[in-house]
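Every protein chain but one is kept in place in this view of the complex.
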Amino acid sequence: MASINTNIKHYPGFLAVTVFCLFLLYAPLLVVMVYSFNDSLSIVKWEGFSLRWYHDVFNGKETAKYKTAAWNSISIAVMAATAATIIATLAALGMNRSAQWRGKSASFALINLPLMVPEIVTAVATLIFFSAIGFKTGYTSILIAHIVFCIPFAYLPISARLQGIESSYEQAAMDLYATRTQAFTKVLMPLMMPGIISGYLLAFIISLDDFIITNFVKGAGIETLPTAIFGAVKQGIKPNIMAISTLMLLVSVLFVCISYMVGRSGSPTSQNSE
Amino acid sequence: MSTKLNNIVSGNATFHHQRHKLLLPAWLVICLLLVVPVLMMLVYSFLTKEFRGGVIWEFSLAAYDQFFFDRGLFGDEPAKIDWTYMRIYARSALQAFIASVLCLVIGFPTAYFIATRSVRSRPVWVFLITIPYWVNLLIRTVSMKFMIRDSGPLNTWLLQAGIIDQPIHLINTNIAVQLGLFYSYLPFMVLPIYASIERYDFSLSEAASDLYASKWTTLRRVILPAVKPGIIAGCILVFVPSLGAFLAPDLLGGAKNFMIGSLIEEQFKGNAGNWPFGAASSMILLAIVMGVLLLYARNETNAAGSR
Partner (left out) sequence: MKQRFTTKLIQSAVAAAFVLSANTASAEGSLSIYHWFEYIPQEVLDKFSKEYDVEVTMDTYDSNESLLATLKAGKLGSYDVAVPGDYMVEIMRNEGVLDSFEPSDLSNFGNIMDQWLDVSFDPGRKNSIPYQWGSTSFSVNRDMYDGDIRTTDIIFNPPEELAGKINMLDSQGEVLALASIHLGIPQCSSDRDQLKALNALLQEAKPKWASFNSDGAKDVLVSGDAVAGMIYNGFSAKARNEGVNIEYSYPKEGFIVWMDNVVLLKDAPNRDNALKFMNFLLEPENMAAITNFAQYTAGVKGVNELLTEALKTSPESNPPADAPAGSFIAVCDEATQKLYDQIWTNLKK
């Protein structure tokens, strides 16, 4: 590999574009992070470093509102990601551990349908559905809608992981008289774990992030963090919103780090080779 | 014993006979909670709008009529084709297209640069691109809004640096929406292109160079065709969500310049309260997106067949 002249790969200016790309991606986020420490009522003028807005987030007038919203967001994300991960794990087994069969590609398309339908269309369809069957919108309606669109996000990493695991593992187990369930729980599932965790985390963060669908199907008096933030932002960007945003940003970074660590824990083949 | 034999025979198909049971939960959930709702939405698009919100269960083509035809303010003029909604769709498509092109122009060199780093440092670069993707879209849009407002940091810096002597007015313009779309979906472009460049065999570039192709010719004639699937995937990942975007036009465009997403939202949450029209607009959007995806899928199978 090293024999290929790296000079051939090199294109002038691509480094500059990459740096520019990263600058574009990070500049607005960093600006919000920095301004969240601004000791000023106005969001425009910089008046020195302070933690007052973080104090305000946890002990201010709106603390109760954001606390409830955060709890709703997190509890929905946990349940939606759990349900979606279970459904996706079973589906991944069914798809990747079966021979070719009629309808396999249709099944693949169906599982990934929530990814293909634009979010606003899903939101409208779900709202109409709940309204037509007389299901009262509220906490449960948000949860149900989240489970659906989390499925493909959980499915993709799990399926990718499963593809990399040869079936000889569970077959060996079954040769040793393990039942199929045992072969799954004792052999296959531990091997799939990094994929399952990645899928879970992705589904979790996607649920936590969702605004459009939640905004359509939420019921009276129920807010999640994104809908609460959106409501506040419509009235103007306040410094406490920046502090909340920064906190959410840190949670996202934490999750991507965990996901990254889990992903690096190696596939079974690379473990063998190391 | 017989099932065990069967497993070995069918290779990587340990759960072949259980596939229906394993897939049933996913099928059920998605059919019941996505396919059925979309069909219901189709039904609603043919219902009659009730005065001041709600629907009456009576068949009507009024929603599609409103979309395509103009019958004047009093509804008694001869119908002529009404371009206003189609223009909103066309403008959204154009903005989504420009967003895809901008993302490609920035995203391709970035993806290429990352894919040509050493195997050890690549994950770090990918990690850097991934972080913004995991950050809440709403927060990113709000950051952008804060950044570009007349008295925001961007204008302040440019003024202080003496590059401009008057703030650039961006907020509540189409350019702001464009910028927001580009910024929101940039990581979607980088990642799939990166994945296909990583699989690209650089000995092809070497061969081209041996045949006295210039670097840029190699890029255009050899690398780009080879990584085309990644580029197309990236463009779709940017184009489709941009087309139905709601946050960028609402927060950055001042809710004045409708895009498809905000037009639909207005029918359900805003003053309009016109469900059948909202359902019809959603159906039309869905049809466009499915059309694009089908074209892509056909292209893919054709390409695979000709290989």
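When the chains are written out, they are named A and B in that same order, and each has its own residue count from 1.
Methods note: contacts are C-beta pairs under 8 Å (C-beta built on N, C-alpha and C of every residue); 3 or more make two chains touch, one makes a residue touch a chain.
This is a predicted model, so every value here is computed, not measured.
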Residue of A:H55, A:K136 or A:R264 touching the missing chain in the full complex: A:K136
Touch list for chain B against the chain that is not drawn: 18, 21-22, 25, 50-54, 73-75, 84-85, 88, 149-151, 171-172, 254-256, 258, 263, 266, 268-273, 275
Where the missing chain touches chain A, by residue: 43-44, 61-62, 72, 75, 79, 82-83, 86, 90, 130-131, 136-140, 143, 179-181, 184-185, 219-222, 231, 234-237
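In this section, only the chains that are shown with their structure count from here on.
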Distance between the centres, which are taken as Cα means, of chain B and chain A, whole angstrom: 17
In the complex, chain B residues that touch chain A: 4, 7-8, 10-16, 18-23, 25-27, 29-31, 33-38, 40-41, 44, 106-107, 109-110, 112-114, 116, 123, 125, 127-132, 134-140, 142-147, 151-153, 156, 183, 186-187, 190, 202-203, 205-206, 209, 215, 218-219, 240-241, 243-244, 246-247, 251, 260-261, 264-265, 268-269, 275, 278-279, 282, 285-286, 289-290, 293
Sites on chain A touched by chain B in the complex: 4-6, 8-11, 13-15, 17-18, 20-22, 24-29, 31-32, 35, 43-44, 86-88, 90-91, 93-99, 101, 107, 110-111, 113-114, 116-122, 124-129, 132, 144-145, 147-148, 151, 155, 166-167, 170-171, 174-175, 180, 183, 205, 208-209, 211-212, 215-216, 226, 229-230, 233, 237, 241-242, 245, 248-249, 252-253, 255-256, 260, 264
